[in-house]
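Of the protein chains in this complex, one is absent; all others appear in place.
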Amino acid sequence: MDREQRVVIAADRDIVTARQEGRQLASTLDFSSSDLTVIAVAISEVARNILSYARTGAITLQVVEKNGRRGIMVVAEDAGPGIEDIGLALEDGFSTSGSLGLGLPGARRLMDEFEIHSEVGKGTTVTLRKWAR
Amino acid sequence: MTPRSREEHGSTSEVLSELVAHLRRNRPQLREEWVRRITESRLLTSMTKEEIFAEATSVFDNYVEVLETGSVEALQAYARNLSERIIPRGVDTPEVVGIVLLLRDVLARSLFEKYQGDFPLLNRVLDAYEPAANRIATTVSVGFVQERERVIRQQQEAIRELSTPVLQVRERLLILPIIGVVDSERARQLTEQLLRGVRANRAKVVVMDITGVPSVDATVANHLVQTVEASRLLGATVIVTGLSPEIAQTLVTIGVDLSKMNTVGDLQGGIEEAERRLGYRVLSVGEHAAPETEG
Partner (left out) sequence: MLVPILKQGDYLIASIQAALSDTDLLRLRDDVVEQVGRYRSRGVIIDVTVLDVMDSFAVRTLSTLAQMITLRGAETVIVGIQPDVAFAMVQLGLTLSGVATALDLEEGLAYLNANARAKGRRPGGP
């Protein structure tokens, strides 16, 4: 397992930092430039989610490997209010209409793997993975 | 050399060191035996005897070294290296698995022969040898398969790229003729190539001809719509030509409003429409053509 990079999310500048570091890390793998942008956007979305709903949290970036393929794993966690209805939060209408700004359905569409664990009152952890060619 | 008594043997690593020393001492014979069995089993037929011998030497030495050190990293690096060398020679998976297992067997028999006089010792030797040998066999085989898959993916990507040319026909006009089955990967590549083409050629209109596409599923239909939308973000209008009734139906099913999409029956008509748009494009200050009235 490679070292992990952690970016604390507490201010909106941190969103930029997180996605730039994510892009940087992903560029060491076999990703197309289009993929790098997609990864950066996905990180931006989940990082902003942390800021909007939990005020602080952290993004952890790590290179992972499965079946001989390498990829990037992004874990966004916070100790915020948690999501009551995950199913609803993952519905498409939310992100495109923009009213609630939940970037979750968007981030999920962009990445290869998406996992979410959330408990009301405890917090939320979103795990994203994208595999290089 | 006579086998030592039971009490004089200690840990697995000591046993391992001894058997590794034995294998190294008998390297020439063992290697020859292995090559003989490879040829007998009709493996590595795409390689000459000399080539097999050369490879066998380095494979043998690496094998013994990994037995000795047990280093996983060295093993994986070795497996990757081996695969990179032999895949271009047309060696396939059963052959790789076959030769590694043959080597394992040749060395095992040599150990049987040496320690057959002392059964408990033989058992200890095998206890040390077998896990290590099996680990090698597994790692090399799996590594080979993964490397092959990676090469195939790369080749597929290259083929896709070649099969989707973006043509500049006139200034500011690009044509993208798509022929054949379009899957999700190809659609993605198509979009990327088109967008780069739009930027590089400063295209204002793209004629995307899908006459040659038999059908698309909802996912790919979605990708096509995304291509049109993304092109717009770069300031280019996409005219879709050759839309079959079947594909039109798929688009409608996923919620596309066809009346909002620029579609023309065939490629010729599409190009004419594109030229019309470009011709009637209002000229910016400084460009040639029609005199304008002031005020």
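Going by the order they are written in, the chains are A and B; count residues from 1 in each one.
Note that in this section a residue touches a chain if its C-beta (ideal position, glycine included) is under 8 Å from a C-beta of that chain, and two chains touch if they have at least 3 such contacts.
Since this is a predicted model, take the numbers as computed values, not measurements.
When the whole complex is considered, the residue among B:230, B:256 or B:278 that touches the unshown chain is B:230. When the full complex is taken into account, the listed residue touching the unshown chain is B:195, out of B:47, B:96 or B:195. Checked against the full complex, the candidates A:40, A:59, A:72 or A:128 give a single residue touching the omitted chain, namely A:40.
Of the residues in chain A, those that touch the hidden partner chain are 12-13, 15-16, 19-20, 23, 33-34, 36-38, 40-41, 44-45, 48, 92, 95-96, 98, 101, 103, 106, 109-110. On the side of chain B, the interface with the absent chain consists of residues 191-192, 195-196, 198-199, 202, 204, 226, 229-236, 281-282, 284-285, 292, 294-295, using the contact rule stated above.
In the analysis below, only the chains that are shown with their structure count from here on.
Within the complex formed with chain B, the residues of chain A that make contact are 32, 34, 67-69, 133.
Residue ranges on chain B touching chain A, taken from their complex, read 142-143, 145-147, 149-150, 153-154, 157, 188, 192.
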